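Note that one protein chain of the assembly has been removed; the remaining protein chains are unaltered in position.
When the chains are written out, they are named A, B and C in that same order, and each has its own residue count from 1.
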Amino acid sequence: MTAVPDSNFAMALMRPRSLNPTKMLGRIFVYGCLVVLAALFLAPLASMVMTSLKSMDEIRSGTLLSVPQAPTIEAWASVWSSACISIACGGLKGYFGNSFLIAVPATLISVGLGALNGYVFSTRRFQGDNILFGLILFGCFIPFQIVLIPMAGLLGMLGLAGTIPGLVLVHVVYGVCFTTMFFRNYFVTVPAEIFKAARVDGAGFWAIFFRILLPISWPIVMVSIIWQFTGVWNDFLFGVSFAAGSNQPVTVAVNNLVNTSTGTKAYNEDMAAAMIAALPTIVIYVAAGRYFLRGLMAGAVKG
Amino acid sequence: MTLSKRIQAALPAFVLSPSLAAIAICVYGFIAYTALLSFTGSKMFAKFDFVGLRQYERLFDNPRWITAVENMAIFGGLYVVVATCLGLYIAVLIDQKIRLEGVFRAIFLYPMALSFVVTGVIWQWLLNPGLGLEHMVRSLGWQSFTFQWLVEPDWAIYTIVIAGVWQVTGFVMALFLAGLRGVDTEILRAARVDGAPVHKVYTRIVIPALRPVFLTAFVIEAHLAIKSYDLVVALTKGGPGVSTELPSTFMYSMTFTRNELGVGAASATVMLTSLAAIIVPYLYSELRDDRRA
Amino acid sequence: MKSTFASLAIAAALSASVSGFALAQDSVEVLHWWTSGGEAAAVGVLKDDLQKQGVGWQDMPVAGGGGEAANTALKARVTSGNPPTAAQLLGMAVNEWSEEGLLGDLTSVADQEGWGTVVPDAIKNFAVHDGKWQAVPVNIHRPNWLWINAKVFKDNGLEPPKTWDEFNAVADKLKEKGIVPLAHGGQPWQDTTVFDDVVLGIGGPEFYKKAILELDDAALKSDTMVKVFDQMRKIRGYVDPNFSGRDWNLATAMVLKGEAAMQLMGDWAKGEIVKANLTPGVDILCVTAPGTEGSFLFNTDFFAMFPVGDSKLAAQHKLAASVMSPSFQEAFNLVKGSIPARTDVSGDKFDACAKKSMGDLKSAVSSGRLLGSLAHGHAEPAGIQRAMFDVVTQHFNSDMSSKDAAAALVTAINAAR
Partner (left out) sequence: MANLGISHVTKSFGSLAVLKDIKISIEDGEFLVLVGPSGCGKSTLLSIIAGLEEHTSGTITIDGRPVDGLEPKERDIAMVFQSYALYPAMTVEQNIGFSLEMSKMPKAERVERVGKVADLLQISHLLKRRPGQLSGGQRQRVAMGRALVREPKIFLFDEPLSNLDAKLRVEMRTEIKRLHQRLGATIVYVTHDQIEAMTMATRIAVMKDGVLQQFGTPENIYDRPANVFVATFMGSPPMNLLPATVVDGASGPRLSLKGTDVTLPLPSSVTARLAPGSDVLLGLRPEWLSLAMEGASANPTLTLHVDVIEPTGPDVFVALRAGEREIMARLPTGTPICPGEKRAFALDLSKAVVFDAATGVAH
């Protein structure tokens, strides 16, 4: 595993380690700006976490960013396993599982298909290949609201209405546009001679893909997985439209929990629910952020 | 040709075909279907009674749509400009060989990981005068502090910009950071030898070299702006009044809430057309000459 | 390794969905937006009731925006040819679904159970189309209530206002004392709830019928309508600055805590009152909205029945019959805060406000003053209703003149037709 390459600029720009006063001021300025910005970016998350650890009484009396006086994970516990969503009082945990059952296959399938598509687009030239690729790319940009109704009809025809495989299918279809783009842009940076060498060595279509290309593709695989998993996990519109009650993903459940029309608002529970729903994706971003950057460098950004 | 050769030759097409079929139906088929519906008098469900351009007339006669388009211009413009500048600025800061770079990166990136349900809940809180920022500052002693953008019809759209920028800036930063790390160091050394101060090196050499990244960032931001829907629903539900209505929320409410499928389809068609106007030239320039021989 | 994991995940997903579909033959799937608090408890009542009859309950809750998300989900379900057994719909929505020919038929059960005689006509009109029962009413809500914090009024020596002029006088006094006169949440439906009350209170039932139910141009443009908007402008001055986007229950909480004195809201506000250990009618007074005494605005939640296969018809009929049974209507509405949709249920167990509601309902039925609420989907189809929302809420949130607002109302309605 290689870390993200060191900063070019710093290396090129830094004078030998003589910290003159201007230099010091510069460093203080840089760190000052970063810390202020980071605090601003973190404030929403911090207020969520702190609110989720307070009791309702404390929430009513304090402010958003006050530190909980008597931290309690009651709200978390309740939201996870016992809060009532309509008549079901099992908390979010079941829906959490649904989200995994949707997001994991949808991510793997769309990343797999995208890798193969990108492979074909980057290594085979055929009539109209660029136009075809452009058409796929445009699919990235389609607003999802407009596909809800026709997609519902299609799922019905396929007999997948209301099911988890149906949702997986929907996410794969719209995810494949992105993954194809990612992989194609990555694969065109692989030197053509590698493919030629592999052909001379007798490697066929699949051997080139699995033995030669895939092992060097992990940066872009990571980007695609992060992108897809986050997208599918956070989806609400498809989930609410295409999943039957017991198959609903966690976002829909959180919405049902938070968006009450007549219940009292339990803000600590709302925040805990929001946090629980966001945890897997936050963890992925924090843990794999550097790979995300690497992958972007390796292909997603043209520079 | 032998059978196995034929299979080999057909493999690429075979590999592509499922995705192509799915996209042909689920992207272009559905777009065509929507475009078709925009010429019908459909109300609750699709009905193929063609009414010509009537739905487009109704669309542009609708003050709500006009507001939505104006808001789009304000929101889209600010969103793109602010996110690009802030993202670039943070990327440059992070690129100054700082300690804890990974931590800072994670902090700026994490909002991308949150869904709108979550984002909306937080920002509704933070921006609400009675609960959030204003309340907090006042309780710290500054009694006359006011921050009421969320509830002022003329200002509410800017709260959407704030939340939107907060969410996307990390991604833009990552793009720029990746771009910065790809700039040729030789040029930078040369600039140093020529005696250019650091900020000049950035403004005169580095940032111009990032032109392709600007383009990528612009396209990503622009399409996110046009697709923005979740944020508005979560934060203001289009209010106060209709002051934060966007084309996407307009389209959704016409189609699903008001049972005006025809008008909704017309607005979707207008949206798609403007989206294509942005995306197609970009795709064209991207794909024209980046194929290796 | 990866592929094995993928296939495992797919297999798991498949089995999960299959089990999700493996409903007992005798079961119903109900789409609704009652996800929490009293609403969810009320659904629980129905579920238990059906379970006793051996009918399973497949829950399909979709919360948010007074059923907007649920409506999207419902459209997707119906389009995919997989409608739920029943879905919660408001009155006009039942009409719209019925006009699309997408609802089932309950007439056989209705005749057998004799629903025709016990449901008020104004409500029956939404449930019955072309002589066929297609939906069953669960409750009757009354949106034209004014909720008053009794202590605040007593402390300030105020009497509940009976007309809008009195309301203004009371509000001015409260404002002087530094108390928010009216707790309000700036959402289109809440704005329009107030608007309904003002139209009915200033124009009277005949004007409401003409302007709101019949969309009579002359009435909409009349001076009365201008006066209505004048009053709306006044009311805008009686709410606190942070009203925008506020949920109704937070506004109610303001009244309960005495931060605000009054709220114009439907009787579902009782749930909040009870939860705060206060007594409706005692701690928090319930009076009809100013000038609307003798009239009864209503909104009713229906369970609209979708055509399901013969195999599920029996369960669907059991569901309908259950909903309409006096015992369920009583149990459900006790929890929900509304009153039964059938008029032959005893009000003994209900609170003071509900009792008044039941009495007012009877007299309104006989005087023809039982009127569908615009804000709550019992006056106009969604397209027109929302177009009117737009005008009302835009006027409320800007400095638009009353005349312009009345004119805009006409334009918006015509554009939406």
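Going forward, a residue touches a chain if its C-beta (ideal position, glycine included) is under 8 Å from a C-beta of that chain, and two chains touch if they have at least 3 such contacts.
Computed from a predicted structure; not experimentally measured.
A.B. asks: Using the touch definition from the top, which of A:40, A:216 or A:283 touches the missing chain?
C.D. replies: Hidden-chain contact among the options goes to A:216.
A.B. asks: Write down which of A:23, A:60 or A:196 is the residue touching the left-out chain.
C.D. replies: A:196
A.B. asks: So which bits of subunit A touch the chain we can't see?
C.D. replies: Counting only subunit A, the missing chain is touched by 191, 193-194, 196-203, 207, 211-212, 215-216.
One rule holds in what follows: only the chains that are shown with their structure count from here on.
A.B. asks: Can you give the whole-Å distance between the Cα centres of subunit A and subunit B?
C.D. replies: Going by mean C-alpha positions, subunit A sits 15 Å from subunit B.
A.B. asks: Could you state the distance in Å from the CA-based centre of subunit A to that of subunit C?
C.D. replies: 38
A.B. asks: Two or more other chains in contact with one residue: find those residues in subunit B.
C.D. replies: 256 - these are the residues of subunit B that touch more than one other chain.
A.B. asks: Residues of subunit C that touch two or more other chains: which are they?
C.D. replies: 65, 72, 75, 79
A.B. asks: With touch defined as at the start, can you tell me which subunit B residues reach subunit C in the complex?
C.D. replies: 43-45, 58, 61-64, 124, 128-130, 148, 150-151, 153, 156, 236-237, 239-243, 253, 256-260
A.B. asks: Hey, which residues of subunit C end up touching subunit B in the complex?
C.D. replies: Touch list, subunit C to subunit B: 65, 68, 71-72, 75, 79, 96-97, 99-100, 102, 186-188, 241-245, 381-383, 385-387, 390, 393-394, 396-398, 408, 412, 415-416.
A.B. asks: Contact residues on subunit A for subunit B in the complex?
C.D. replies: Touching subunit B from subunit A are residues 4-14, 26-27, 30-31, 33-34, 37-38, 41-45, 47-48, 51, 63-65, 113, 116-117, 119-120, 124-126, 130, 132-151, 154, 172-174, 176-177, 180, 188, 192, 204-206, 230, 233-237, 251, 254-255, 258, 267, 270-271, 274-275, 277-278, 281-282, 284-286, 289-290, 292-293, 296-297, 300-303.
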